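The structure's right below; bear with me while I get my questions together.
Omission of a single protein chain aside, the complex is shown with its protein chains in their original locations.
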Amino acid sequence: MELKKIIKSRELTVGLVMIGLIVFFSLSSERFLTTNNIKNILLQVSSIGVASIGMTMIIITGGIDVSAGSILGIVAVTLGKAATNGFPAWLSIILGILVGLALGSVNASFIALLGIPPIIVTLGMMSLLRSLAYTFLGGRWIASLPGAVRWMGLGKILNVPVPIWLTIILVAYFSYFMRYRPLGRYIYAVGNSLEAARVSGVDTKRILFFVYALAGLMYGIAGAIVVGRAGIVQTNTGNNFELQVIAATVLGGTSILGGKGTIVGSILGSLLVAVLSNGLILLNVPALTEGLIIGVLILGSVAIDVIKNRGEE
Amino acid sequence: MMKKFLKLMAVNRSFFLFVFLIGMFVVFSFIIPEFSTIYNVLNMTKYGVEIGLLAFAETLIIISGGGGIDLSIGSILSLSAMVIGVLAGRLGVNIVIASILGIITGGLCGVVNGFFVSFLRIPPLIVTLSTMYVYDSLALLIAVDKWGNPMPVSNFPYGYYFIGQQTYFNIPFQVIAIFIPLALMLHFVLSKTTFGRYLVATGNSEVVARFSSVPVRRVKFTVYVIGGFLAGLAALIMTSRIASARPDLGAGLNLQAITIAVLGGTNIMGGEGSILGTLMAIVVITALYNGLQLAGISSIWQVGTLGIILIGSAIANIILSKKFSSVE
Amino acid sequence: TYKIAFIPKLVGIPYFNAMEAGGKRAAKDLGVEFIYTGPTTDSVAKQIEIIDNLITKGVDAIAVAPNDPAAITPIMKKAKEKGILVLTSDTDGAEGVRELFVNQARAKDIGYTVMDVVAELMDYKGKFAIVSGGPTAWNLNTWIMYLQQRLAEYPDIELVTIRYAGEDVQRAVDVGLSVIQAFPDIKVIVGMNSTSAPGVAEAVELAGKVGQIWATGITVPSMMKEHMKKGSVKKFVLWDPENLGYLTVWAAKYLLDGNEFPANTPIDVPGIDTKPIYYPETKELVLGPPLVFTPENIDKYNF
Partner (left out) sequence: MDSVLKAKKIVKNFGGVKALRGVDFELLAGEVHALVGENGAGKSTLIKILTGVLQPDSGEIEYFGKNVVLDSPREAHELGIVAVYQEPLVYKHLSVVENIFIGNEIKKRNGDVDWKKERDVTRELLKSLDIDPYFIDEPMGSLSTGLQQLALIAKALNYNAKVIIFDEPTAILTEHETQRLFSIIKKLKEKEVGIIYISHRLEELPQIADRVTIMRDGQVMGTFNMNEINREKMIELMAGRAVIEEIDRKPPKYEEVVLEVENLNKKGLYQDISFKLYKGEILGFSGLVGAGRSEVMQTIFGLIKPDSGKIKINSKEVNIKDPASAMNIGIAYVPEDRGAQGLFRALAISFNITIPIIDQLSKFFGMVDKDKEREISENYLKWFQIKAPSIYTLVNNLSGGNQQKVLLSKWLATSPKILILDEPTRGVDVAVKSQIHNEILRLAESGISIIIVSSELPEIIKLSDRVIVMHEGRITGRFDKKDSITPTNLLNAATGSRMVYSRD
């Protein structure tokens, strides 16, 4: 039974396509499968991966969050401003992450408590927060961040970069959470049928609130990683970030209509894109054709998945 | 009377936006002397045209439901524009033929999207995200000049410019001759015809529609193709207006078009929405941007204001409908 | 007083912030009103819309850093017909319509200078790579074109790849890392715009290649100071955008007053420390040659 499920899953398809790509890239370039390069790819995935934990839950509930990038932007601004205004590094980081949580909770209040559709709330927040980030920065970028503030991006534990640790730990915990904690299950329940969940005695407002607030927290962590890695806070940090996160999530098998999906799938989705864009540079494929190849491969791997499960419904 | 008015505002999105628009006009007219001049009002209309066409496309596509959305619509615009530009400007093809081929390119892009969405049944978000990459990449590739860099094309024959630059009594040609007739036509199709019924049915529930002998696949396919053509047409108008074809012409327009459709009352879950609502949203946003710019407010706060309006109008709507829609 | 507007390619990046600061300073010195407004992304269409609204409002002069040199022609023509003085600054455009192009340095000089810096950093032989911003940025592409032209004069130097990272430092870091991984034997990596240059410098440091690979490029000094300290950057190229902003407003006022520039001789502009030259055949006012920043001079600049 379980085996049948795994074989049918999008996760497996995406995983297999990725393995295929990895084999192909390693055969074409001996520099691909090196510790260094694997680290590069994982680092590249980390911020998107952490954010996709929150996004996956949101999309499973049948919602969407296009304000992820803007929240990340405000997190970066807060962190940068705090650090350059004499706050200790650890406090700046925590402050940044808490701002993420707070903004997630604002989304959550509008959506869960007032019942405004998520697309409207998050589109609105996206626009509004962009303007705020710009205003807080006074249009000026923050460079030369003190080294300690960049710990979330540059730090290492046991010689493994902190962002990679964070990604692995968070993904592992929340995968467990989604399967074994009642709250995790309620998230699926809400996405399958809000009415059924309500009638089964699930406090649906609480679940929705939790999901959007938690996503904010994840964007906060992702923001601290991005600032740490880039070392610069731009007025438009996080631009287009939401699209990458949504893409990874949906590519990994989470249904945009809600009700199904896994966090592992989303990580695989973001890895697939990262492996591709890294591999194409290693093969020195002309830059302008990159989009063409990425687009065709994404479409192709999902088409395989759809055809594989033909005749199911 | 007042109650009836407020109730209409609660249930009818277009009316709500209309009232909002009037309010905005009054406020802007008071604080900005140039705003309510006939010249300005007519002049600003042209800035709603291209994004408006894209928003109409998104409206139809989102109504088709099942996560219907087109993230590639801006990229189709870029690619169509480049086709027109390269054919007419670099290869010397007759401008009329180049324009037609450009619009057809848009339609073909829509065919590709529609094929994957309706016949292979791949989620629209994934299809159009992928084709967004592909069309962008193609636009860049055909824009490459002899130095290997993608470069804009701008040597169009002079006659080409009437589409996007001509005005009659200050009314831009593209508004009166293309946009308004098209809006009327789409409104007619969506609200009065059998195709409109099929579209709404499909968007409400694909399964029920299938069981009701609605040609679900054909309907979905068709909206993506219409979307492609509209983007192609927008490309034509835009290249003519700015006298330049660029491979990044449509960048960032997807989300704007979706935002307008949503502001206009299109339900992102499908099955609900109107051309009239979207049209009102276009007018509101165009006037808003114009007013804010004339008021000298930094462009950064234009988007911010849009965000406030989006959430604010949703809250207003909830309050209004709580109060007024249930009482008979 | 004159109303002089400057429309940058986009607002909210350090480069144009510096131009804005220069423009403001000039406005104060010269007693004119300075309007600074632009799109939030490097969008051509939005820029045109903003110019149109400035025309509706009524200003005396409009200076634009166009995102597309041809696309602004119709709107600039309209402005001119309404009796507004139209100029371009930073990037040329609307040729035949605009009254003046305030040029920071000739594109050719910029491309050549960057190539010369690259060559010097690598001791005139070896490989290097370029990470640019958006693939459609007209001026970046023009500079790359001249860079390649100059490259032909260095037979022992090879350009291995050109990649694009948009306006995003984080993305530039990732692309930089991949490029270093792909071509470990490059000696220089060039970031062509404000975000790519610090991004590739960061990548060099992350890859542990400080001392083996030099990062350089075109960007504002504030983004590079830290990297110079860390040793991944020795030299990079720019001009003084604050001076450019100042010169733009100054020149607009000068023309509005009905003056004509003396041809082909260095002009004294009080308030900036270079002597611009006017070329009548192209109606171009050039600020001066591009600046090469080094650890010695970098602390003089605060933008």
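We just call them A, B and C in the order they show up, numbering each chain from 1.
Criterion: contacts are C-beta pairs under 8 Å (C-beta built on N, C-alpha and C of every residue); 3 or more make two chains touch, one makes a residue touch a chain.
Every value quoted in this text rests on a predicted model; they were computed, and no experiment measured them.
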Shown chains touched by the missing chain? A, B
Considering the whole complex, which of A:Lys39, A:Lys81, A:Arg140 or A:Arg185 touches the chain not shown? A:Arg185
Considering the complete complex, identify which of B:Leu71, B:Leu125 or B:Val200 is in touch with the unshown chain. B:Val200
Tell me which stretches of chain A touch the chain missing from the display. 1-2, 5, 179-182, 185-186, 188-189, 191-193, 195-203, 255, 259-260
Touching the unshown chain, chain B contributes residues 188-189, 192-198, 200-201, 204-205, 207-215, 271-272, 326-328
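Criterion: only the chains that are shown with their structure count from here on.
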Quick one: report the Å distance separating chain A from chain B, using the average Cα coordinate of each chain. 29
How many angstrom between the C-alpha centroids of chain C and chain A? 34
Which integer distance in Å separates the CA centroid of chain B from that of chain C? 34
Quick check on chain C: which residues sit in contact with 2+ other chains? 11-12, 40, 135
Where in chain B do residues touch two or more other chains at once? 140, 150, 300, 303
Per the touch rule, the chain A residues reaching chain B in their complex are 64, 66, 110, 114-117, 119-121, 123-132, 134-135, 139, 243, 246-247, 250-251, 255-257, 288-292, 294-296, 298-299, 302-303, 306-307
Which residues of chain C touch chain B in the complex? 11-12, 35, 37-41, 43-46, 48-50, 52-53, 56-58, 68-74, 134-136, 138, 141, 144-145, 148
Residue numbers on chain A that touch chain C, as the complex places them: 29, 31, 34, 36-37, 40, 43-44, 47, 130, 134, 137, 139-141, 143-144, 154, 226, 229-232, 234-237, 239-240, 277-278, 281-284, 287-288
